[in-house]
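A single protein chain has been omitted; all remaining protein chains appear in their positions.
When the chains are written out, they are named A, B and C in that same order, and each has its own residue count from 1.
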């Protein structure tokens, strides 16, 4: 469970991914895998590796406080592990950063699975909703003003396109960034003589992690790219939430999420899911900025910038996952009101077909006169009535028919669905 | 204790200030104070107020999860409280935001005390250090290059001036921002008829909080100003840490903090305190940006921006406090090495007195020729030797004496100390 | 004029404040004032000061490119000035940072006047609008859902309170930050022997700038605090724009700014002023973050962080001014539609009085039963009708009268106006 103060900044599943237990498990996993790999290559005694592998749990105790004394959680952790597994071969030849970076990578691998499940759920629901409402006509709105007709199915396909592209970018960046960190004190693995690369490969196999070309101690671009892609994805999630919160205003009333109540007002039905998503997404851009600002890291290991990363990465991933879960839940409970959509269109009294009327008239009487005629018609009431003498009967009959002014909405809708189809993410 | 992943992002004392227990205590405190105030004004029965006041603890349980359903932690909290204290008069006429904003204010009041203690400690130590080294001559460095002499005492006074001004701003913003939130559903306290302001005043007294001119539901400028001032203060703390980490490079070696060891390298003495401070400070600017970006809040209560604030405020205050504690510890353990400072000055072979030499020569031979002479002298070895024929004997004797080229260092040092003196913060 | 690409990021008046001409004028002003002060104190010949003072203009030429070679605009500028005014006594004993920081301060002083005029205009109009609509009843909306009645005059007073507090903070921070920078190479003014402070005081008088306790070369907290206050102020401006853009949605239609048209749709009336304000405000939080991130500046002059400040400060001030001008214009053209406000209230069929009904009923039948009764009433149609048997005739008559459920709206409105009154800013 996230802390109460972080209720919207994480979810139960993601809070688990970055819990003390998970952190310690990941760190232990690194040390055990290192020892196994070293024993297999004859670098340390089998007994030592077995002793290390047998440790099931290191107490968090006041590791957090002790970490401050050395600016490294690894140091008190390794000390504690040495107490349990013998002093001699724990963390043999490795450095703090090997342990901490690889542990973070392992945490992120688990978090990714949590997000992937919710994304798949969101993708499915948006796809269905778009198909279901392929023909549901509604107002497109620009600058919060009615523009021209569109379909709800196309709108939903736009949401889908953005989040699917976003998730695809996150996935690629995850594949790139989730790799072993193993460089030793100076990034040269000198402690292992010439056998460093062999050991690194063995350790990567143990942890089922890709092996990078070289350690990435103060080169954080791959992690930064993952963090940034997560930020972009979150932005697209928040856009869905913003749209829903706007369309659910009772004065518009075109969609409705299950929503939540109010502590003061029994009548209220708040767009709670959208609000949680927007709340979760709000800190993300600044956190991404924080990560990027930490990138110019000093020489072979930074004095501050590297040590700043953990809480930022954990916050960004949890926030993204919280926004995702909220949007997925919201969209699953979302209902559209085609009648209200139609009524809102009709309320404009044809004004949203003004562009169409101008385009019909302009080739005949010039654009300036066409504009004047349309403006006059709008001022006097329904557009259709005001243009009675100027358009043909057929034109007048379909002038205000939204179904006749959808252009390529359905073409674009289908393209968006097709573009993002394929093997489940 | 902070979570392990947040080891540098908070301290034990500050993690307590924003713990679930603290949050629930603050929320309970609001509801109990409200009930007491209402009972005193005859708005609810005394019994009801007593029942509410008697509740010592509400279980966190899955409040965090339930909060997501209504986009408000207040709703499940009030529901839980009603179960314990009776359904009828809990939260009478109040709204979620009254409870949540005021609870945050109470949390921040406690956090402020924690920070104030560490700031006082830092202020004292910097003041002593500056006095102690009023005459300790060292290099000023600009763009990471030796510039001209200064004193360590003056450098420390500069640090002091910045953090004291910064803390003073934080304090003023705290005084402004830590006030009651009490507006009811629409910010009008309509539930209490014409007695809203009277009740608000009574409630403010109960909670020992200032009463604002009006509720501040979607006007977050006072909180934003506090958050921003905290960001500025943190920036000045980080500047101290950066300076120490640079001066502690062994190649410079002019100051030394107690520091911490390495997991791989037994010889290392890392600037651990400075690193923790820099790590803590790194995310703060982005978090401040997140808060500012959330300010354009919709109408009478935001759909997302408000709900995003809690984790950001908590993160900023904890990060500031973590940086502060680390800098205070670091400065307390800081030692200066006047001999090394002098040696580093001397190593420049007089180059850092080149400006002085030019200013001496220019009125006699013109600036262009003076520059040429000085450059030639520098190229050939010690400045003094190269200018032997051009300056008087007296001038040559003191040319490379740093004590004779300190200008107003001591004047400025004293002014900085005086400016920030006064009643302890 | 701003560049086209920056159309919404500045205004004509503010683009002038940071133009090349203005920058060069400010730099020239510093050098001339320095020379005058030095001549008066007998430090340089009167002739030299006159020659420097006589230079009316330094050509921008490729100063911008040349600045990159030395990471300082001051160096090519001073070189150019020496060509015009003689090589010997230009910039005598000063350093790049003295010139550049003080020039920035002079630019900001002019920019402040531009902002002050627009703020005064905004303040006046909001004040009038609030008075005019003290009794105009409308819906308060929370989470974009109708909450309970309020008045438009109170809403406007809330806007006023926030921007007036914001401007007051900016003003205080300006008073603090706009001060002379004069420290010489190392911040000691050593070039002037013991006469540095005397010269600094004379120079401050010449430029009509306050004299700080000491140079602030790598202590940027005062400038940071100004930048941050400007960010907070901009957030409050953007909140007004957001509210207007929402209330101007035709489905709500309660206020209307003059607005702008569309390139495609002749019927549209876009909330153009609000949109420009929101567009201008959007980058500001990130720019503030950039400034804060640059604060940990190395030793006596930073290697990057200081040199990064100019474009950030200029962008923030121009963006704030652009948002301010847009909001001031928008509010000046703003009209409210009390009839529509009333109609929107009525459309809720009494639902926004549900809280009121519950509070009336609860003391009689308990809160749970009251809630059930109100919910049932709401489900069946108008609230009043559904509660016919449960409330007294008097209660029923006023139940849905918004004027009877405004609580302290007018009290709070007046307090906000009074709190911010006083000598014009």
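Here is the rule we go by: a residue touches a chain if its C-beta (ideal position, glycine included) is under 8 Å from a C-beta of that chain, and two chains touch if they have at least 3 such contacts.
Bear in mind the structure is a predicted one, so any value in this text is a computation, not a measurement.
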{"item": "Residue among C:94, C:252 or C:373 that touches the chain left out of view", "value": "C:94"}
{"item": "Absent-chain contact - pick from A:16, A:69, A:110 or A:243", "value": "A:243"}
{"item": "Omitted-chain contact residue, chosen from C:184, C:250 or C:407", "value": "C:184"}
{"item": "Subunit B residues that touch the omitted chain in the full complex", "value": "142-148, 245-246, 248-252, 262, 264-271, 275, 285-286, 289, 293, 344, 347-348, 351-352, 354-355, 358, 371, 374-375, 378"}
{"item": "Contact footprint on subunit C, counting only the chain that is left out", "value": "1-9, 12, 18-20, 23-24, 60, 62-65, 67-75, 78, 91, 93-96, 99, 184-185, 191, 238, 241-242, 245, 260-265, 270-290, 293-294, 303-308, 310-312, 314-315, 326"}
{"item": "For subunit A, the residues touching the chain missing from this view", "value": "71, 87-89, 92-93, 140-144, 147-150, 154-155, 157-158, 161-162, 165-166, 169, 184-194, 196-197, 213-215, 217-222, 224-225, 228-229, 231-236, 238-239, 241-243, 246-247, 278, 281, 284-286, 288-293, 295-303, 355-356, 359, 362-363, 366-368, 405-409, 411-413, 415-416, 418-419"}
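Just so we're on the same page, only the chains that are shown with their structure count from here on.
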{"item": "Rounded Å distance between subunit A and subunit C, as computed from the means of their C-alpha atoms", "value": "32"}
{"item": "Cα-centroid distance, subunit B relative to subunit C, in whole angstrom", "value": "23"}
{"item": "Subunit B residues counted as touching two or more neighbouring chains", "value": "71, 93, 184-185, 191, 238, 241-242, 278, 281, 284-286, 288-290, 293, 303"}
